[in-house]
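A single protein chain has been removed from this complex, and every other one stays in its place.
Per-chain numbering from 1; labels A and B assigned in written order.
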Amino acid sequence: MSDRDLLDGTEPGPAGVRDLLARATELAAGAEPRTFRGASVGALFLNPSLRTRTSLESACAMLGVHPIVLQPGLGTWDLEFRDGVVMDGAYAEHAKEAIPVLSSFVDVLAVRSFAGLADRAADREDRVLASVRALSRVPVLNLESARWHPLQGLADQATWTRRFGDPRGKRIVLTWAPHPKALPQAVPNQVLLSAAMLGMDVVVAHPEGFDLEPDVMDRASTLASEAGGGVRVTHDPATRFDGAQVVYAKSWSGSSFYGRREEEASLREASSGWQVTGVPAGAGFMHCLPVRRNVVVSDAVLDGPSSWVQEQAAFRLWTVLAVLEAQLGGARWPSA
Amino acid sequence: MSDRDLLDGTEPGPAGVRDLLARATELAAGAEPRTFRGASVGALFLNPSLRTRTSLESACAMLGVHPIVLQPGLGTWDLEFRDGVVMDGAYAEHAKEAIPVLSSFVDVLAVRSFAGLADRAADREDRVLASVRALSRVPVLNLESARWHPLQGLADQATWTRRFGDPRGKRIVLTWAPHPKALPQAVPNQVLLSAAMLGMDVVVAHPEGFDLEPDVMDRASTLASEAGGGVRVTHDPATRFDGAQVVYAKSWSGSSFYGRREEEASLREASSGWQVTGVPAGAGFMHCLPVRRNVVVSDAVLDGPSSWVQEQAAFRLWTVLAVLEAQLGGARWPSA
Partner (left out) sequence: MSDRDLLDGTEPGPAGVRDLLARATELAAGAEPRTFRGASVGALFLNPSLRTRTSLESACAMLGVHPIVLQPGLGTWDLEFRDGVVMDGAYAEHAKEAIPVLSSFVDVLAVRSFAGLADRAADREDRVLASVRALSRVPVLNLESARWHPLQGLADQATWTRRFGDPRGKRIVLTWAPHPKALPQAVPNQVLLSAAMLGMDVVVAHPEGFDLEPDVMDRASTLASEAGGGVRVTHDPATRFDGAQVVYAKSWSGSSFYGRREEEASLREASSGWQVTGVPAGAGFMHCLPVRRNVVVSDAVLDGPSSWVQEQAAFRLWTVLAVLEAQLGGARWPSA
């Protein structure tokens, strides 16, 4: 474990997050990044990636650092993360060997591991990320886990800050959206936390049954009230965007559906009317990408002037650059 | 779109191509490349690659630049390129999001996308490359598309220039060859264009039915006559190499065979006699590689003194190095 892990985005503390956002803004404006020649970042991708991987690699290049991209199952051994098992099956290597070894070869260890949506306890415990954190000797960077996506959170916060100056009190509607597949909650959880931390007025809109985990909702409420904002829920698609200054769309599978996948699928299909086909005048449309066009959101919204998705995605580079600069820079989180 | 795209190899103009070849020759002789520390080249491989990928990566290393290799479907989302579709199928991400985002993270965006040989219109329009070009904010580098392979073209031109000084009027026979699979026309198209640009005397030899696209033939004829050369076709395998100074072998599927794959296969199998088993005295044998030994060409020719394939392949490094130096260098194509 390290003092510079970034797991759910709250580790740097409120002042540390503000410092990271300020540094990301400077870097986006052309400030010279620090360099760390000879250093390496190991990146373990247990799931696919485009933006996260490319922005990570590009940021590494700017820092003079080499990114090592590993994809277990695609040229690297599949990893076992459970304790005490007899390893006579498909997994050739245990994390207990792999993670300490990897972390002895690199300066930061980054990992992506989505929720499996099969074992609720494993997803709630964020088992892979927790295991990597416990076993790594170098700072850990979460590239999206079962529960969190802190680099997306920072890019979103940078976008809100650029658009609003101080985002406090601005209304963001985080809306569930249709999708052909059951998806994890990492992004909605992160949006909740990131917006709550900045004191935004957060509305979570979703069909009945698609609740996020209660502890995440509680944590967001606490963070929001500390920062002068709030969190509430609506199930009404007709009025969900009332007063919204940001509409943030994302599909997810409700916490109640573990073990009830067929029911989830039929409810999901019945909720195709939740597609975002317009946003209030002046509001921005956001999505973490990749997005299913004309399923999650219409072409008209994505290609229209209210879409902020490109700006939001472009911040992925500057925020991960600021994070890596801090993690490689040797100290604790500046303000933590 | 950018003023420094390299799509079919003609963008730099005749003088610009000469400059690139001269620079490639200098670099091959040991000239120091410029450096662009902190920069990244994104390379999207929708198809396999050995030479193109390795020479690209090695050239990047020489320039102090980091190559980011992405393989959609292998750790990166499969990309949708069609407009207006409802994305409820296999494709998780649309090029309209992916390409602008990627191009905001890198300094050059390179892409490989072979012809699908199923939809003639899509192949003729070079749909993926055209889409990437339209959506990218940074210079685009074609790593072989449905229609063109400009980096192969430059390496071939460098080989002819080294061998002949001025290649004008030298006879090159671009010959169809047997192969177990139906293959795209990108390489024969490119050889045609590259040889025509330099005023060579081009003979295209192929069995009846294996015609290249008429517009490509016309374009090559025009370029050849402007440069003092010519283009003609023969269907006679017995006399095809008469007077040849270069024999360039490549298999391809004829433009007439879209929708008639079985007929193509039977004609292809009936043409196994087109294998290259010898070349005229003094002539060089060329092939873009990879090559099927003892199907396209015999071991004796490939391993004999008339084979130029290694020299040709070695130029892939120096030409892509010259191209990237120009694309990263910030200006238009020098002479365009």
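In this section, a residue touches a chain if its C-beta (ideal position, glycine included) is under 8 Å from a C-beta of that chain, and two chains touch if they have at least 3 such contacts.
No experiment lies behind these values; they were computed from the predicted model shown.
Peer 1: Per the definition of touch given earlier, which of B:Arg4, B:Arg23 or B:Arg53 contacts the omitted chain?
Peer 2: Result: among the candidates, B:Arg53 touches the missing chain.
Peer 1: Touching the hidden chain in the complete assembly: which of A:Arg18, A:Lys96, A:Arg120 or A:His235 does that?
Peer 2: Touches the omitted chain: A:Lys96.
Peer 1: Using the document's contact rule, name the residues of chain A that touch the chain not shown here.
Peer 2: Residues touching the hidden chain, for chain A, are 37-40, 42, 65-66, 68, 70, 74-77, 80, 84-89, 92-94, 96-98, 100-102, 104-106.
Peer 1: Touching the missing chain, which residues of chain B?
Peer 2: Chain B touches the missing chain through residues 33, 45, 48-51, 53-55, 57-58, 60-62, 64, 67, 69, 71, 74, 180, 289-295, 299, 302-303, 309-310, 313-314, 316-317.
By definition in this document, only the chains that are shown with their structure count from here on.
Peer 1: Averaging only over C-alpha atoms, locate the centres of chain A and chain B and give their separation in whole Å.
Peer 2: 40
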